[in-house]
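A quick write-up on the structure given underneath.
Yeah, one chain of the complex is gone here, protein chain that is, but the others are all in their spots.
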Amino acid sequence: MKFLSQLISGISLGSIYALIALGYTMVYGIAKMLNFAHGDVIMVGAFVVYTACVKGGMNPVLGVLLAIVFCTVLGVCIERLAYKPLRQAASLAVLITAIGVSYLLQNLALLIFKSDTKQFSSVVMIKPVTVAGLTVSGEIIATIIVSVVIMVALTLFVNKTKPGKAMRAVSEDKGAAQLMGINVNGIISLTFAIGSALAAIAGALMCSTYPALSPYTGAMPGIKAFVAAVFGGIGSIPGAMVGGVLLGVIENLSKGYISSQLSDAIVFAVLILVLLIKPTGIMGKKMTEKV
Amino acid sequence: MKVKQILALVLALVMCFALASCGEKKPTDTPSDTPDVTEDAPQGDVSFEKEGVIKLGGIGPITGDLAQYGVAVQLGAELAVAEINAAGGINGYEVAFKMEDDTGAADIAVNAYNALKDWGMQTLVGTVTSTPCVAVSAEAVNDNMLLLTPSGSSIDAISAGDTCFRVCFSDDNQGIVAADYIADKGLATKVGVIFNSSDSYSTGIKDNLVAEAAKKGLEIVATEAFTNDNATDFSAQLNNVKDAGAELVFLSMYYTPASLLLKQAKDMGYAPIFFGPDGMDGILGMENFDTSLAEGLRYLTPFLENATDDATVKFVESFKAKYPDRASYLNQFAADAYDAIYALKAAYELADVTPETSVSDAGNLLKDALTKVSVDGVTGTAMVWSADGEPQKQPRVAIINNGVVEAA
Amino acid sequence: MSLLEIKDLGIVFGGLHAVEGFNLTLEKGELYGLIGPNGAGKTTVFNLLTGVYKPTSGEFYLDGVKMNGKKPVEISKAGIARTFQNIRLFGKLSVLDNVKIGLHNQMKYGTLTGLLRLPKYFSTERRMNEKAIELLSVFELDGDADTLASNLPYGKQRKLEIARAMATAPKLLLLDEPAAGMNPNETNELMQTIRLIRDKFDLTILLIEHDMSLVSGICENITVLNFGTELAKGPTAEVLRDPEVIKAYLGN
Partner (left out) sequence: MAKKINSPLEKKSAGLRPVTKKNLVTLGIVTVFYVLFQTLSSLGVLKNAYQSLLVPICYSVIMAVSLNLVVGVLGELSIGHAGFMCVGAYCGAFFSVVTKNSFEIGWLRFLIAMIIGAVAAAIAGFLIGIPVLRLKGDYLAIVTLAFGEIIKSVVNVLYIGRDDAGFHIAMDSAKVGLQEGGVMILNGPQGITGTPRNSNFTVGFILVMLTLIIVTNLMDSRTGRAVMSLRDNRIAAESIGVNVTKYKLTAFVISAAIAGVAGVLYAHNLNALTANTNNFGYNMSIMILVYVVLGGLGSIRGSVIAAALLYSLPEIFRGVGQYRMLLYAIVLIVMMIVNNGAFFVQYKEKLKHRIRGGRKEAA
């Protein structure tokens, strides 16, 4: 009983990680960069929803849509202004720029929204479900459903549609893709647009489940989701889902049964073990170097 | 080489810009995200009896994830300073208050301290959080500067020397008072504790609570921890304390994680008595807070927003008037800082310290004066300080009833 | 005793027999060619001989010592050196340093000696420099000693790779398409150099090459690989006239 309830809350936390990790892994897979600002785009998304719905009294669905539009535009702008000039540079240079963007977003939000934590009002209208004495909140149900839907949709998009195939081509070999007539810059922008739209959804759902919103709300989940994405095999869409959920479950079970003080250490220890056994993550592709 | 030259050039330009903007600022200007109220502060209108400015420095997190506590302190202190200046200053001198950011980190706090020394700080009101306070108090003692921290509550925060004082309760004081209160009022016999193990404030209170509980015959059935990196999901901890049969859960933490925890407890359908330390104050002030979550929450606090004593009424009114859109910062942090400034005013007046008094002399005079004054503040009436820097005041227990804080 | 003896060497990649039943015996001082169409498994043979891949069947001996299953480092120490088809230099290091790294196991001193600049550091470094310059001058690269390896023109990069391999004082040198990308003049020059180093350093050389003029110019004997198996073997001129070989190269 206790186990089940720990498990469910683990899955709920994990599905938030998964949702964020999907955006991470998407951008990594195509642009081959760790977008450290992803967590902060989530925070921006949540603030847009908060401003629209709580302050402006907008319908939650419209609020989330507005956030998606806002974050998409923001994501594309960030990509164009900060990352595109560095396309030819070493990947570490882009990583550092992403860190700069992350600081920028946090501090802009700090100036605009101030430092105090706001309580977020849930955008989810699903009623909690009680089965055999276990209550599962509407937010958890919504998060899990949305994560799965997004995962499936992304997988289909990448495998079946023309822009999706172009994305895969860019991910394999930018130069070759260019020669095949693919607009590489356009595809990368599209990737950022999708990643940022996902971030907006993740922001709304995360803050509905854990309703504390401040300019630093996105930072830690961002790092955790990055860990989750690597855990699952970075670049792999189902991997992000699996990695996120596993991370949440391991975290909660170690809090519940081993030590709540050391749960971070335990999560990271498990991560190390997994990577030592499978060096490219649970669902990652094996990298071979041609000699 | 070229790359580095350009790098150096850019940096040099930036520095020029920074230094230039430094020069443009008036010394009394405050560096944080306060509204422009300091601009219409009375410097221009009110003339002071004497030439010279008494410079009080403040240090606390203005950016970073603890910023809300630092900003509350800043607003409270600035309010008091504005009031004092409007009433003719201290000993006839204008008072200036300057807050520097430490992001909650000890090393940055020391940098901030030195920056304030360059500005000419005579007395330090800070730091806001405990760990930086330990580091800065060592510096202050070195300079024999008086340090009065509004909210640095750990034992070590003011143990560096006899020029260190605080306004808030100490951690062991709170832990002990809480345990005594629970035992004496018969609130519960089985107590669970949830605390932030990466935070010295939370851990300090928890340690003292657990120790005192043993003496009082309370049974601590579970102690569950979380960390700063892991402060979103508390369901595992809640499940554990629930399983252990806790009738009362002591939340040794600040109000931000508590607000999440309370929501998750409600979602789980778990409703023990929740009890917290003074860091809980401010939870109702959170923007858009669903007050039903905190219904029945008890916490120790020196400050009750809707207390009816004159001091509190005046403080609350003028805070709301001065910062109309910043009501969420009206809490014990702001109140402690407000009292800190008035306590200093009393000490300055008793010792007759002027802007010309050297830092070290001021330190000597003020540390004696502070043990002699009695301050009626918003966090306690007739507050007095002992030579070890601890305030003599009893924590009050507050309870949230129908979305309003009341004395319990 | 033969210098190199390969018996039934083979490797399977996920069901594909990349190399199968490869046999070869090289005598000391021999200059042997390995040819075949693209994808025939030539480079795979090199990778097997240098320990990059572990063979799934067969074995090979260097000077009578069993080598298969050993790690690249051990094989290098035992005396097999190689160059790479897609040049693998240490691009951000100078030409001189590239060769000095080749001397890694020839002239040694400890990390601490290097950190503390003990006398042994200076004496060994001096010997390293002398030896490296000597090797570079064989390939007429001594003038480029301070150039970054990645800034060298293509032909010189290939030569530097050979010089670096030579620095490990090998008994057997494996050259993977040394003349790729070179013009006929350069190829000719390279031929001279290969012969020169064979004689001067008492080497045995096994080389992969597509340039038939080079192969027929310097290799006494050759093996032709096709689809991972040996198609023909013997004196160069004879093998190149073999209709099977011609068919494999030109298709039907």
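A few points about this structure:
The chains carry the letters A, B and C, assigned in the order they are written, with residues numbered from 1 in each.
What we mean here is this: contacts are C-beta pairs under 8 Å (C-beta built on N, C-alpha and C of every residue); 3 or more make two chains touch, one makes a residue touch a chain.
Since this is a predicted model, take the numbers as computed values, not measurements.
When the full complex is examined, the chain removed from view is found to touch A, B, C.
In the complete complex, the hidden chain is touched by one of A:93, A:134, A:148 or A:184, namely A:93. Screening B:68, B:200 or B:312 for touch with the missing chain picks out B:200. Only one residue from A:104, A:126, A:148 or A:184 touches the chain missing from this view: A:104. On the side of chain A, the interface with the absent chain consists of residues 28, 34, 36, 82, 85-90, 92-93, 95-97, 99-101, 103-104, 106-108, 110-111, 223, 226-227, 230, 234, 259, 261-262, 264-265, 268-269, 271-272, 275-276, 279-281, 287, 289, 291, using the contact rule stated above. By the touch rule set out above, chain B reaches the unshown chain at residues 2-4, 6-8, 10-11, 14-15, 18-19, 21-23, 25, 29-33, 62-64, 100-101, 103-108, 110-115, 117-118, 130-132, 134-135, 137-139, 154, 156, 160, 196-200, 202-204, 207, 210-211, 223, 225, 227-229.
Although one chain is hidden here, its contacts on chain C can still be listed: residues 50, 52, 71-73, 76-77, 81-82, 84, 88-93, 96-97, 100-102, 104-105, 107-111, 113-117, 121, 124, 128-130, 133, 142-143, 145-146, 164-165, 167-168.
Just so we're on the same page, only the chains that are shown with their structure count from here on.
When every chain is reduced to the mean of its C-alpha atoms, the one closest to the centre of the whole protein set is A.
Centre to centre, using the average C-alpha position, chain B and chain C are separated by 72 Å. Chain centres here are Cα averages; for chain A and chain C they lie 48 Å apart. Averaging Cα coordinates per chain places chain A and chain B 35 Å apart.
The touching residues of chain B, when paired with chain A in their complex, are 33, 62-65, 67-68, 70-71, 197, 224-227, 229-233, 235-237, 239-240, 243, 256-257, 259-260, 263-264, 267-269, 285-290, 326, 328-329. Contact residues on chain A toward chain B in their complex (touch as defined above): 2, 5-6, 9-10, 12-13, 50, 54, 107, 110-111, 114-121, 128, 135, 137, 210-212, 214, 216, 219-221, 223, 248, 251-253, 255-256, 259-261, 263-264.
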